[in-house]
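Showing subunit A:
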Amino acid sequence: MRKMTFLVFTLIVLLSIVSIAAETIKIAAVLPLTGAVAAYGQQGKQGILLANEMFPEVLGKKIEVVFIDTKSEKAETANAVARAIDYEKVNAIIGELISGNSLAGSAVADKKKIPMVTPASTNPLVTQGKKYMFRVCFIDPFQGEIAAKFAYENLGARNVVIFTDIEQDYCVGLANFFKKTFTALGGTIYEEYYRTGDQDFSAQLTDALSRNPDILYVPGYYTEIALIARQARQFGFYGPILAGDGAEAQQLIEIGGDAVNDVYYTTHYHPDAAQTEIASVFIEKFQEKYGERPSAMSALNFDAYLIIYDAIKRAGSDDPEAIAQALRETKEFKGVTGVIKMGPDGNPIKSVVINKVENGEFKFVTVVNP
Partner candidate 1 sequence: MITVLYRKLPTRMKVFLTIIFVLFMILMLFLAQKKLDTYWIRILTLIGIYGIMAVSLTFINGITGIFSLGHSGFIAIGAYTSALLTMSIQQKQMSFFLKPLIWPLNSIQLDFLSATIIAGVMAAILAYLIGYPSLRLTGDYLAITTLGFSEIVRILILNMISVTNGPLGLKGLEEYTNIWWPWGWLLVTVLVIGSLVSSSYGRALKAIREDPIAAKAMGINVTKHQLTAFVVGAFFAGISGSLYAHWLTTIDPRPQTVGILLTFNILIMIVLGGLGSITGALFGAAIFAILSEWLRIVETPFKLFGIQIPAISGMRLLVLSTIFIIVMLTWRRGIMGRSELTWDSIYNFFLRLRRKQ
Partner candidate 2 sequence: MERETVLKLDNVTMQFGGLVAVGDFDMNLEDGELVGLIGPNGAGKTTVFNVITGIYTPTKGKVIFRGIDITGLPPHYITHLGIARTFQNIRLFGDMTVMENVLVSQHHKLEERHADKILQKHGFEPKVVGKGWFWKSILKLGYFEMERRMIREAEELLEKVELSDLAYEKASALPYGMQRKLEIARALATEPKLLLLDEPAAGMNPHETEELMEFIKKIRDDFNLTILLIEHDMKVVMGICERIVVMDYGRIISKGTPAEVRNDPKVVEAYLGDGSYA
């Protein structure tokens, strides 16, 4: 009997959940809000929420953003995109962040002819051969090449140890493109490997430092970069550490402390290099709203929202086909992370910014144009 009462009660609770709906232009944000890479999803969400606050209306209609969680999983991403299209009836989609997940999701969106903009999936395959898939970030080969040139020419490095996170395709890809360019320039490379979630790098570092590298290249994500930097300094390595855009997060400094001084990284933007007006506004508003500096992830998600907003405005219609067409024709879009011209295959042509950490702050170093 008690079981019965319990079941009935549960049923009542579940049935009394009613979702809220309204007449609007809908954009879905399919993000990894929980699971292994929840941090990026949460940062992305911050950027999109701010963008929605700053640009809430287009064509006289309110824009409603529906956040759909992917649990950082592929199957969930594909389902989430299908749900966004068929159930939420959205006009455009932002997401996902991880390349593999974006691929699973974009297969669905492309078939349904709904434009999808990924803020941060840098793998070349994500947009390849898809008419309705776009991104606002640059692709891995480009970033790796720039990093290698910077290391060789500006940092004067000849002997580099690369720390590859073998669990992240992003990281393996970057390391690979870096290696190609750097060895072509005449430098030598030695490789160490680790896995996402590893906490102890003492063995790899002991080995790596016995090779007397000029710099370390760690194209992974900020948690591991911070830990590697900390432990590297403890082992007496004080040279520069070069990283990719995965480094850019406040947590890098929080976790790394003094150790992350002299960490250089390739990324999408820096306030001091603000090529656009919107960038400084964004930084100011972001700090006002969340009390911290925006990360690259927040900025890219902000841009993903904004580029869709811009496309709707230019198309003068919220029809998905028209939005997609307008996205393809993007020429002089001024986003937070730079000026974007949409190239063929939905990949933007934009500049790479190189920043470094100095006394617990991100400082602008240089900008490399394509």
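By definition in this document, a residue touches a chain if its C-beta (ideal position, glycine included) is under 8 Å from a C-beta of that chain, and two chains touch if they have at least 3 such contacts; residues count from 1.
Selection criteria: all candidates are chains of the complex that A comes from, given by their letters.
Everything quoted here is computed from the prediction, not taken from an experiment.
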Touch assignment for subunit A within the complex, options 1 or 2: 1
Of subunit A, residues touching candidate 1 in the complex: 3, 6, 13, 16-20, 33-36, 38, 41, 66-69, 71-76, 78-79, 82-83, 85-87, 100, 103-104, 107-108, 111-112, 123, 125, 128-129, 165-169, 171-173, 176, 195
